[in-house]
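Subset of chains shown; positions unchanged.
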Amino acid sequence: MSSSIGENIRLTIFGESHGKAVGMTLEGIPAGLRLDMEALQRFLDRRAPGRSDASTARREADKPEFLSGVKDGTVTGSPIAAVIRNTDTRSGDYESLRTVPRPGHADYTAQVKYFGHQDAAGGGHFSGRLTAPLCIAGGICLQLLAREGIRVLSRIAAIGGVEDEGDLTVSTADRDFPTVSEERGQAMLAAIREAKAAGDSLGGIVECAVLGLPAGLGDPIFGGMENRIAALTFGIPAVKGVDFGAGFAAAGMRGSEHNDPFTLKDGQVVTAANRAGGILGGITTGMPLRFRAAVKPTPSIAMPQHTLDLASGKETTLQIAGRHDPCIVPRAVPCVEAAAALAVTDALLGRRKERS
Amino acid sequence: MSSSIGENIRLTIFGESHGKAVGMTLEGIPAGLRLDMEALQRFLDRRAPGRSDASTARREADKPEFLSGVKDGTVTGSPIAAVIRNTDTRSGDYESLRTVPRPGHADYTAQVKYFGHQDAAGGGHFSGRLTAPLCIAGGICLQLLAREGIRVLSRIAAIGGVEDEGDLTVSTADRDFPTVSEERGQAMLAAIREAKAAGDSLGGIVECAVLGLPAGLGDPIFGGMENRIAALTFGIPAVKGVDFGAGFAAAGMRGSEHNDPFTLKDGQVVTAANRAGGILGGITTGMPLRFRAAVKPTPSIAMPQHTLDLASGKETTLQIAGRHDPCIVPRAVPCVEAAAALAVTDALLGRRKERS
Amino acid sequence: MSSSIGENIRLTIFGESHGKAVGMTLEGIPAGLRLDMEALQRFLDRRAPGRSDASTARREADKPEFLSGVKDGTVTGSPIAAVIRNTDTRSGDYESLRTVPRPGHADYTAQVKYFGHQDAAGGGHFSGRLTAPLCIAGGICLQLLAREGIRVLSRIAAIGGVEDEGDLTVSTADRDFPTVSEERGQAMLAAIREAKAAGDSLGGIVECAVLGLPAGLGDPIFGGMENRIAALTFGIPAVKGVDFGAGFAAAGMRGSEHNDPFTLKDGQVVTAANRAGGILGGITTGMPLRFRAAVKPTPSIAMPQHTLDLASGKETTLQIAGRHDPCIVPRAVPCVEAAAALAVTDALLGRRKERS
């Protein structure tokens, strides 16, 4: 199994890109949570395609229908199920994927794994479209966390080698193209347009912070916040790396540089710096939890590519015709937030069991 | 819960650094696997302290006693339990950790999480010593994988900013201080000695490769090889980042650079390059699975550090007296291999269920 | 969590009786299983209401829509999701359930558990209607098992104190009102009609057998076939007891009576009798797996009942107006088969991991 995760809440994601629907079930959200459906829709809209020239022209409203677990806008306590119907499906574009796998896509591995029975169109269950139900679940968790004073923020830290400048703040996260430096954001957009014109694509880095966390969330060893967040974040197709706090940069530091000294601030135990990314021993320190996700360049590119025709065993040139994002990093931003929100909610509810 | 992981095999790790013992239970290893106990011990010895001047002087043999699940060297099918008694415990060194938390350690977060009831000595359940049972479990899996023609290799890719050169090969992995370039290895050792002399510590990067994997292992979304390996690897204390294939570097690439073209080699479907690290859509491609783990510098350093006395609420200077590794990267190498072996074994056994 | 179960396959059930839909997700069914949708519908029809005067007049077609995981009638390997829309909902009948809980129903406990936020109409997530998605999942498993030569059969062993006679056979199970003795079946139907006329209801016992099982399925201790089947069967509302083989009668036997002697038959190891119900140490022996489920009388009865008005704190008399089965035992039969099929499929797939 694979499409389920969580210990104190449990998310299952189902659906195929060009099947009838994508959807999710989410168990364990406490009864009585009042959902702001408009806020949830705004969150989903951040992931939806077609918002800028950085994204695919495929247009789908991504309006979830709640089948259970929510009544008159309030969580009932029983499993929440929501589906998004697929409307703009064009299976014809994808007929050949079984025999001519697209480089960088899961076409070949899906073929092997499912012995040729996979629903290949549009990547099927491996499609980025499966992040829509992830965002439904994450969006519900964001509302639960907000009630506890916890906020999840993100920014685009880099695209195509262009790095953002400055520190992630609340105001950054509200932007449509969330960079701290507007000028760097413009440079990223220019790079995306240039890559698109060349029939190519770009990768990038999303940085995420969770503010307002109490100390004491998470578990030692395999239940650490790093493990939980990574296990969810790698569920976003195209994420190929996750690090926390100083992360990979920590590998080049000395202990005297990396250790965050404990101190008091307004009567609270804090650390003077936050190289640990708010996590020590897997457990939150109460400082902002910070992590980054590396997003590979969109594998679907317009320029011709070499690949193999599995039927003939001959090499061939593939030209992908569909509509594709030249850079999915902007759309990955809410997905990373959703992953973080799910992991934090799971740990937060788990924490309630531990009171002695 | 936290100290358990796995879907088709199930590992539970228990113990505290200065308690009676550390140990593990491992369920799901198929009956009949013949264990080479000497090979297992050699694997554990790679993790044990005291092998070089890079590591702590604390000396413990790390000889596991198998309590169940193994009879006359063969796996019986019922849960395997093994313990390593703690012999060289010096609780006195750690008396003050409850009130004066060491920067970069889990002392403070453990205190909050367990409401002051944690076994604080030596980091308790958060100690690096808990990687010994991880290596018992991983060492068993390595033997299972070897029978299937699967090999797990690692090297030290960087320490203290000194990077290794060349490509990881089988011969590299057999070295005591596993770098490809012996000269770079010497430079790393020199950097460690220098940091030690300064009362400081260094971090680094471990690179791991799994060879001989069939295509088709792993699951979409949350059960991907990336998710599984990350969830296990972040269980090693001090790991702060994990990436796969080109990883964080992929964020700066174009699709045309990053996509690995499919081709045939000796009648097998392969990719001409391996930026994907052997994983597409979470599923193995059959190419070597490659990932890196970023290890932070050892938080225990000899030089005085600022921290807070939680009892008095006053800042204080802490001088850590115990014996500590100036760089744990060499000892982390087998731990990363253990994590990889566990994840791959879990996926490999899971794959057997899928035959249609 | 609660509405999920399974180790090698994973079932999640969602929905409320009078909400938009009930449904299920099912992960882990191997790709390539060809589903006979008409056979599945016939199986679901056995559970559906309105087939005889023993059941409620509420009429719903129980036609599942498959949203994912099945393409052109073949399982794709990714999660299967199916929903049944609720069409014949009459919420008005149930307005008062929050304050005047029906005896024998979950109205009061749901109210406490969900702090008043439950979807109360028709029992919500606690309704017998939730066995429809159980039967979708179980029906899929029955087809998987049939391919392996495994058959699940049931009969009504007793209703309202009238006991069936003779032994369960394949031909029995095909009947509409599955008793071995037709005459006893008539007596049961007469008892149901009599109870209905009196505004009362009857309970009964369902007996189930699984034929064609290989020896070696199941696990020791908590993964035994008894544990697995019981954990699923108690998921059917109204089941209050489960026993295996001689079951409760074994408590009155001597060892010399209860022990089944091993012997050979057609070159196979069998037992001369089957008091063990085909399970020893939690593991299948290869003999028919036999168990019984005790079903309580339908709590919804037409005659006036004493209960409490939670709002006023006063006792009151409740007269339930809706349409209700005077005896749900006949409709429970396919549900018990579904539970058995799910448990056996889970164990069967798990068995594949164990080959050494």
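Note that the chains take the letters A, B and C in the order they are written out, and that residue 1 is the start of every chain.
Methods note: a residue touches a chain if its C-beta (ideal position, glycine included) is under 8 Å from a C-beta of that chain, and two chains touch if they have at least 3 such contacts.
Since the structure is predicted, the reported quantities are computational estimates derived from the model, not experimental observations.
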Per this structure file, total copies of the shared sequence (3 shown): 4
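The rule is simple: only the chains that are shown with their structure count from here on.
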Partner chains that chain A and chain B have in common: C
Farthest chain relative to chain B (centres taken as mean CA coordinates): C
Chain centre separation (chain B, chain C; CA means) in Å: 45
Junction residues of chain C, two or more chains touched: 8, 28, 31-32, 75, 77-78
Chain A - residues contacting chain C, complex: 1-4, 8-10, 12-16, 19-23, 25, 27-28, 31-32, 65-69, 71, 74-81, 83, 113-115, 117-119, 124-125
Parts of chain B lying in touch with chain A, wherever the complex brings them together: 1-5, 7, 13, 101, 103-106, 108-110, 112-115, 117, 123, 125-126, 130, 158, 160-161, 195, 200-205, 215-216, 218-224, 226-228, 230-232, 234-235, 237, 239-248, 250-264, 269, 271-272, 276-277, 280-285, 294-301, 303, 305-308, 310, 313, 315, 354, 356
Of all residues in chain C, those that touch chain B in their complex: 8, 28, 30-33, 75, 77-78, 220, 349-350, 352-356
